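A protein chain is absent from this complex, but the other protein chains hold their places.
This part shows chain A:
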Amino acid sequence: MSAPPANASPKRRAPTKRLMAPSVLFLLVWMIVPLAMTLYYSFQDYNLMMPDMRGFAGGLSYELLFTDPVFWDALLNTLLLVATCLLVTVVAGLALALLFNRTFVGRGIARTLAISPFFVMPVVTGLIWKYMLLDPVYGLFSWVMRSVGLEPVQWLSSYPLLSVVMMISWEWTPFALLILLTGLQSLPEDQLEAVRLDGANRWQEFRHIVLPHLGQVLYVVIMLESIFFLTSFAEIYATTSGGPGTATTNLPYYIYLGAFFQYDIGLSSAAAIGAVVLANIFAIFLIRFVAGNLNAGSQR
């Protein structure tokens, strides 16, 4: 294309469509088309073991899914995992953010140490916890428990879901900490100053100034973490493989097993649609929030 003449209108239209098309097409091809295909497969009778016996199955996959007790176990595990991890990471993250919002010697280093777990690859997190921390004989936890005179615990077989919660919380508390700390640092100092002059104590200060200010930030943390926790996979893959039994099989792992070990495309696709719907419950609120933010800033 040749350059436009120098006297062109300054407000002339740039080739915006052509600039945006590659990104839009890419996301269509890699996200939207597969999503539509998942929906299509969920109405098909399709097993990779019997590729010739394909056909429209109506709602059969959904019927099978809803009568499969393992699916309900997986759904329950997923929700338990999301709820517990949210509770732990948000409460601990908020406490840590308040703690790290003070100035003290070496704050930057201490904060960097505290958020490091977030940058550890999930597979590695799983392995570190499975062996070096939670091993019933040689793990550090067992050593600590023996040192204080307690009986070591078989973490991964006796409390499998709790073990996975510990791993995920170790990784994601730093995320909550980091974002809540950023939120705290934008708290206007004069507001705090004002209530202090009015003689507010720390609890009142926290309750009436800090918490309302953090409301939005907490909202974002909760929504984002819910979506990430819904899709936890690598920690489970590397440690319990969904077991013992179905104790740690969550929805992503259930779909993975269904597609790659039972080759049941129809059933797994129906479950995948379930996962998408579940994620959307959280995502809709978050997207509305992001969109609201965009409009607020559109005057430039």
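What we mean here is this: a residue touches a chain if its C-beta (ideal position, glycine included) is under 8 Å from a C-beta of that chain, and two chains touch if they have at least 3 such contacts; residues count from 1.
By our rule, contacts and distances are computed from a predicted model.
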| item | value |
| --- | --- |
| From "ABC transporter permease", "RNA polymerase sigma factor", "Cytochrome bc1 complex cytochrome c subunit" or "Hydantoinase/oxoprolinase family protein", the hidden chain's UniProt protein name | "ABC transporter permease" |
| Identified contact with the non-displayed chain, of A:Leu65, A:Val164 or A:Ile179 | A:Ile179 |
| Residue of A:Leu60, A:Val153 or A:Ile227 touching the missing chain in the full complex | A:Ile227 |
| Given A:Val70, A:Ile128, A:Leu162 or A:Val195, the one touching the chain that is not displayed | A:Ile128 |
| Given A:Leu75, A:Val165 or A:Ala272, the one touching the chain that is not displayed | A:Ala272 |
| Contact set of chain A toward the excluded chain (per top definition) | 1, 3-6, 8, 10-16, 19-20, 22-24, 26-27, 30-35, 37-38, 41, 96, 98-107, 109-124, 126-133, 137-138, 140, 142-143, 170, 173-175, 178-179, 182-187, 189, 192-193, 197, 216-217, 220, 224, 227, 230-231, 233-234, 237-239, 251-252, 255-256, 259-260, 265, 268-269, 272-273, 275-276, 279-280, 282-283, 286-287, 289-291, 293-295, 297-298, 300 |
